[in-house]
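One chain of protein is taken out of this complex; the other chains stay put.
Let's look at chain A:
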Amino acid sequence: MFIEKFDPLKDDMIQILDPSGKIVDTANMPALSEAKMIKMYQTMRESRIIDEKTLQYQRQGRMLTYAPNLGQEATQVGSASALRQTDWVAPSFRELGVWLTKGAPLDKIFLYWFGNEEGMKMSEDIRILPVSVPIASQLQHATGLAYAAKYRKLDDVAVGYVGDGGTSQGDFHEALNFAAVNALPNVFIIQNNQFAISTRRALQTKAPNLAAKALAYGMPGVIVDGNDIFAVYAVVSEAVERARRGEGPTLIECYTYRMGAHTTSDDPTVYREEMEVDPWRGKDPIDRMYKYLVAEGLWSEEQEDAFVRETADRVKQTFETVEKSGFTPLEDIFDYVYAERTPILEAQYQSRKAFYEKEGK
């Protein structure tokens, strides 16, 4: 168990699986079934394949702006794997691994990034709020989800994701403060990928690390190796169970690195050198788990090749189907502003429709 004894002012970092694929903290290795471990690995691998293919599609002019998750797969899949299905997630916009782990269908995810809100209409049991672009604002929603769960005597937990830049926002402070004051069943996960677009983590705060901010709210703060899926899973599991027991929120800083660009509109070569990025390739979260699974006899090169091939085909087919979906129907932009169209929206809809009909569109 980590949370009660962790002191973020000492600037330690919890690690279970080291970059070479060795378990360095056997005592705290989470008790995961083989099937679950393989599923977690496959989800990370799938996330990376989706990212790589989506970046290709974007360069080919077939996809809109996209925020890749490269390098952050363990933080995302590890944390979401610690949730049960009824737990809530309030994401920002770089959480593909969380969506996949929670069971969100890829065609919906693609449809959203392809430019259609219909993609965010998941089935209710996915329990992830839609992509939230205003930085850190979603953490406030996580507190309300948690308040409602507690009030309704449901033992669901609400997890909010934010980046290192997001910790500078007022909403980060307000959300953590409200959650702590009311002992809400929340877990706040910082994906510290070292960059807010181009701005480095050191320019966001003079605090020794981001987890230390928890102390001011009277909640535990923990730093975990965000590229170590076992450590992320173990710490988040503990925080989730703590929240479920009514012991209040936890702040977890997952220390990781954004291997790709902020989005496809960003060029990281402007603000960072390859020699800075390169050491992080040796800490890759997927390679690390691959080595572990192979050494344990749970996965093989043949299985890897087959999985990558099958997944790449499926991703390609899914995207090609989404690509044929065309434009958003006129009705869709009018029908979800309010529960019912207002008279003014109805008039505007009819006016647009009549114009299209007249023009033969």
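One rule holds in what follows: contacts are C-beta pairs under 8 Å (C-beta built on N, C-alpha and C of every residue); 3 or more make two chains touch, one makes a residue touch a chain; residues count from 1.
Just so it is clear, contacts and distances are computed from a predicted model.
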Match the chain absent from this complex view to the correct UniProt protein name in "FAD:protein FMN transferase", "ATP-binding cassette domain-containing protein", "TRAP transporter large permease protein" or "Alpha-ketoacid dehydrogenase subunit beta". "Alpha-ketoacid dehydrogenase subunit beta"
Identify the residue among A:His141, A:Arg244, A:Arg272 or A:Lys316 that touches the chain left out of the display. A:His141
Among A:Ala175, A:Ala196, A:Leu210 or A:Val315, residue touching the chain not depicted: A:Ala175
With the missing chain put back, one of A:Glu117, A:Glu247 or A:Asp287 would touch it. Which one? A:Glu117
For the chain left off this view, which of A:Ser132, A:Gln191, A:Thr256 or A:Thr311 is in contact with it? A:Ser132
Could I get the residues of chain A that touch the absent chain, sorted low to high? 88, 90, 117-118, 120-122, 124, 129-134, 137, 139-149, 151-152, 158, 170-171, 174-175, 177-178, 181, 332, 335-339, 342-345
